[in-house]
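This report refers to the structure that appears directly beneath it.
Here the complex is missing a single protein chain, while all its other protein chains stay put.
The chains carry the letters A and B, assigned in the order they are written, with residues numbered from 1 in each.
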Amino acid sequence: MTRFIVPAAVFIALAGVLYVGVVHSPNKSTMQSALLGKTVPAFNLPVLGSPGMNLTNTQLAGRPWVLNVWGTWCVACREEHEQLLAISKQNALPLVGLNWKDEDDAAMDWLKQLGNPYSVVAVDRDGRAAINFGVYGAPETFFIDADGRVQYRHVGPMTPEVWEREFLSRIPRGALP
Amino acid sequence: MKSRAGLPALLGALLLAVSAVAVAVDVEPLPTPELQQRFDELTHEFRCMQCQNQSIADSAVGLAADLRRDVREQVIAGKTDDEIRESMVARYGNVILFRPPFEKSTAWVWVLPVLLLLVGVYVAFRVVRQRAGMVAGDDSVVDQDEIKS
Partner (left out) sequence: MIPELGHFALILALVLSGAQAFFGIFGAARNDARWQAVVRPAVAGQFVLVSTSIGALVYAFVSFDFSVLYVASNSNSALPTFYRVAALWGAHEGSLLLWAWILASWTLAVAIASRNLPPSFASRVMGVLGLVSFGFLLFTVATSNPFERIIPAPADGRDLNPVLQDPALAIHPPMLYFGYVGFAVAFAFACAAMLEGKLDQVWARWTRPWTTIAWAFLSVGIALGSWWAYYELGWGGYWFWDPVENASFMPWLVGTALIHSLAATEKRGVFKSWTLLLAILAFSLSLLGTFLVRSGVLTSVHSFAADPTRGLFILGFLVIVVGGALALYAWRAPMLKSPAGFEPTAREAFLLYNNILLVAAAALVFVGTLAPLIADATGMAPISVGSPYYDVMFPLPMLPLFVLVSVGIHASWKRGQLGNSRRRIFAGLAIATLLGLTMVYVAYGPGKWLTPFGVVIGIWIIVSSLFDPIDRLRRRLTLSRAIIGMTVAHIGLGVCVLAISTVESYTMERDAAIAPGETLAFGRYAYRFDSIGEIEGPNYDGLRAEVTVLRDGAPVAVLHPERRNYWVQRSTLTEAGIASRWNTDMFVAVREHLGGNRWSVRVQMRPLIDWVWLAAGLMALGGVLAATDRRYRSQAAKEAVTAPGSAAAT
């Protein structure tokens, strides 16, 4: 009997793991941010369309805000753009754009043509800021709380469900404008 | 029912992700051969997070170039290998390392195969001892010359 128990036990454990793996797999392509709970990385970046002006993380401290990483070259960003416009109309949270590895002219044209959901757009021309956020593909959207800590990251186009479930829910009561 | 091989998706992702900025910077050699070697080794240790199983050394994707530049700057700035690894893990998590760290939460992946090997050695030992004891009682004649395989 013992000769059977070991292979059987291994087999059952394995089947279980694989089953969980398959069931989870649609969600698996996105990884949890390593920054969760940590202070937002410092940045000091030029503002799109306002030469001479810079945006720093300290300017955003004191209230929760959202960072959306995007680029005109990114097809999925185009997909989520409508959703971002709808979100910005809610006025629930400041939406800060991070224009990632893009061209200023192209970015401004894009926003002019499609609409601008962002309160302000920081330009990360060479990608240094984005990698500090652990960005690995656009679009990515971060929730940063009033203490300046990253609380959530969503990878992929924003959807109403995710916005409600993960972002709106993290706004503390009374912080809504 | 759509079916795509994974590779077109990967290549598609490459097209999406490749930036217009040339990757000129990091193919210039580092100031000294020692730094160059450290750079080469380190960049083989870090996973390209956009690709499916390549290191940042091997990947042509823009993100890999950015990460290589980051490693390059840290190497030139005098950071140690461990500091550089930590900085990567701090931003991307353990999954960026191809070599899992030997910490409490990840040590199992190193220990388990060794344990299994030791179990195997133990089993071999037991079986061989048992069989050696059976030699005396085994009077079968074994023809060695026929097919020694």
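Here are a few things to note about the model shown:
One rule holds for everything that comes next: a residue touches a chain if its C-beta (ideal position, glycine included) is under 8 Å from a C-beta of that chain, and two chains touch if they have at least 3 such contacts.
Bear in mind that the values here come from a model prediction, so they are computed numbers and not experimental data.
Shown chains touched by the missing chain in the whole complex: A, B. The chain not displayed touches subunit A at residues 1, 3-4, 7-8, 11, 15-26, 28-29, 31-32. Not every partner is drawn; the one left out touches subunit B at residues 1-12, 14-15, 22-24, 27-29, 40, 44-45, 47, 51-55, 57-58, 60, 93-100, 105-106, 108-110, 112-114, 116-117, 120-121, 123-124, 127-129, 131-138, 140-149.
We take it that only the chains that are shown with their structure count from here on.
Taking the mean of the C-alpha atoms as each chain's centre, subunit A and subunit B sit 28 Å apart. Those residues of subunit B whose C-beta lies close enough to touch subunit A in the complex are 13, 16-17, 19-21, 49-50, 62-63, 66-67, 70, 89-93, 95. Residues 31-35, 38, 41, 73-76, 101-103, 125-128, 130-134, 136-138 of subunit A touch subunit B in their complex.
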